[in-house]
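As you look at this complex, bear in mind that one protein chain is not there, while each of the others sits in place.
Order of writing sets the chain letters: A, B and C. Residues in each chain are counted from 1.
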Amino acid sequence: MRMHIPIQLRWGDLDAYNHVNNVEVMRLLEEARVRAFWKPVTGEAAPTAVLNAEAGSDTITLIAGHIVEYVAPIEYHRESVDVQLWISAVGGASADVSYEVYSQGRLTVRAESTMVFIDSATSRPRRIADHERAAWEPYFEAPIAFKRDQRMLRNGP
Amino acid sequence: MRMHIPIQLRWGDLDAYNHVNNVEVMRLLEEARVRAFWKPVTGEAAPTAVLNAEAGSDTITLIAGHIVEYVAPIEYHRESVDVQLWISAVGGASADVSYEVYSQGRLTVRAESTMVFIDSATSRPRRIADHERAAWEPYFEAPIAFKRDQRMLRNGP
Amino acid sequence: MRMHIPIQLRWGDLDAYNHVNNVEVMRLLEEARVRAFWKPVTGEAAPTAVLNAEAGSDTITLIAGHIVEYVAPIEYHRESVDVQLWISAVGGASADVSYEVYSQGRLTVRAESTMVFIDSATSRPRRIADHERAAWEPYFEAPIAFKRDQRMLRNGP
Partner (left out) sequence: MRMHIPIQLRWGDLDAYNHVNNVEVMRLLEEARVRAFWKPVTGEAAPTAVLNAEAGSDTITLIAGHIVEYVAPIEYHRESVDVQLWISAVGGASADVSYEVYSQGRLTVRAESTMVFIDSATSRPRRIADHERAAWEPYFEAPIAFKRDQRMLRNGP
């Protein structure tokens, strides 16, 4: 199952080509990720948001890497984009998140990020707890397929 | 009467002090201004949004200046901030917008911007049309008062 | 005497109008301010940079407000802009900084910021020390004059 996170565009996300800049797309993914994984301060429902990320939290969430493919440009409009997000791999202290971004119903971006969970006391990776894994489990799906992967497989070992 | 424009915060608006960065606050004001003054692409109600701002539009909206006072820090949270915005002066080809930004019910920012309307064909200021002035008229209010003004009046001429 | 701080533009500072966005101009001023006031990590000469701003520093520098006037648009180019910066007022726990930004020899921006120095242990304003005032003294100049000030004086009390 995918999470659907609505993210507001900003006119300032546009670059001189009058499209949402490719770097700002990464910002939209970051915001969706934060809303998906971190406990809300306010009371709304967010079943997967089990990480405590307040200042002074016991966990720091680092990004080990991203892969992103831009399928179509995103225009500025008032309507939020729909960032669809699911968990495509879980390791001991890390998780992969896959995304598709839809803008006015159209697929515009495919991406995947690797998050590493760091214990803020020791600054070392810390294991994902059972209650965290349980909260995320409904959102496990296969990793997103990139064109690059196909290329690699074609050329492959 | 004030417009109330909800603007989503982004975790990326925070700086190393763990508050929404003072520069990013200007980005929130920009987004509120765009949503207040520019025609929506989608069909929602936006009575004041009479400026055509699509690519290839006949009007370019430039900023001549800002005054901003930071009253209290803005923390990151999922809930949108409430940017309250009204028109505090209208000239021939320019308008002043005053703002107050409320975050979880608390006043955090006072600001004022001067917008200049440029004819994109001639690159020169163009007069505000009657239908524009009429659309904005319900939102005329007195300019916001800054502490700086008080200081100037106290020391004044 | 003015400090001259070269700040590199980024193509990403442009907005859909193909000019450095007015909000990003505030980012350029922030960077000049940080370089002017904060101790360098590396060994280069920076006589005014007497504030300790490392993580865990004893001082937090907050912005109480800005005034900015945009005189001419800034185009993207590889050459750094010249942010000229001087101290235009010093209070007990605050200082005003005035700026002019020159892009390829042309004045583009006039601005003024009020900085407040906060003791990070108590979260309260802390007095500017004698050695700080002494380091800054060569850079005291009169506040920058804004068009707004003229307007206020004309209409004034």
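By our rule, contacts are C-beta pairs under 8 Å (C-beta built on N, C-alpha and C of every residue); 3 or more make two chains touch, one makes a residue touch a chain.
Given the structure is predicted, the values throughout are model-derived calculations rather than measurements.
Novice: List the neighbours, among the chains on screen, of the chain that has been left out.
Specialist: So, spelled out: the chain left out of view touches A, B, C.
Novice: For the chain left out of this view, which of A:R10, A:R27 or A:R78 touches it?
Specialist: A:R27
Novice: Out of C:D15, C:E30, C:E69 or C:E132, point to the residue that touches the absent chain in the complete complex.
Specialist: Checking the options C:D15, C:E30, C:E69 or C:E132, the one contacting the hidden chain is C:E30.
Novice: Out of B:N18, B:S57 or B:Q104, which residue would touch the omitted chain in the full complex?
Specialist: That would be B:N18, which touches the missing chain.
Novice: Tell me which stretches of subunit B touch the chain missing from the display.
Specialist: Spelled out for subunit B, the touching residues are 11-12, 14-16, 18, 21, 23, 76.
Novice: Just checking the interface: what residues of subunit A touch the absent partner chain?
Specialist: So the residues of subunit A touching the unseen chain are 16-17, 22-23, 26-27, 30, 55, 60, 62-70, 146-149, 152-153, 156-157.
Novice: So that we can see where the missing chain sits, which residues of subunit C does it touch?
Specialist: Output for subunit C: 7-8, 10-12, 18, 27, 30-31, 34-35, 40-42, 44, 46, 55, 75, 77-80.
Following the convention adopted for this analysis, only the chains that are shown with their structure count from here on.
Novice: To bring subunit B onto subunit C by a C-alpha fit, how many degrees must it turn, rounded to the nearest 5?
Specialist: Rotating subunit B by 180 degrees superposes it on subunit C.
Novice: Once you find the CA centre of subunit A and the CA centre of subunit C, what distance in Å lies between them?
Specialist: About 35 Å separates the centre of subunit A from that of subunit C.
Novice: In angstrom, rounded to a whole number, how far apart do the mean CA points of subunit B and subunit C lie?
Specialist: The mean C-alpha positions of subunit B and subunit C differ by 23 Å.
Novice: Going by the touch rule set out above, which residues of subunit A reach two or more other chains?
Specialist: In subunit A, the residues touching two or more other chains are 11-12, 18.
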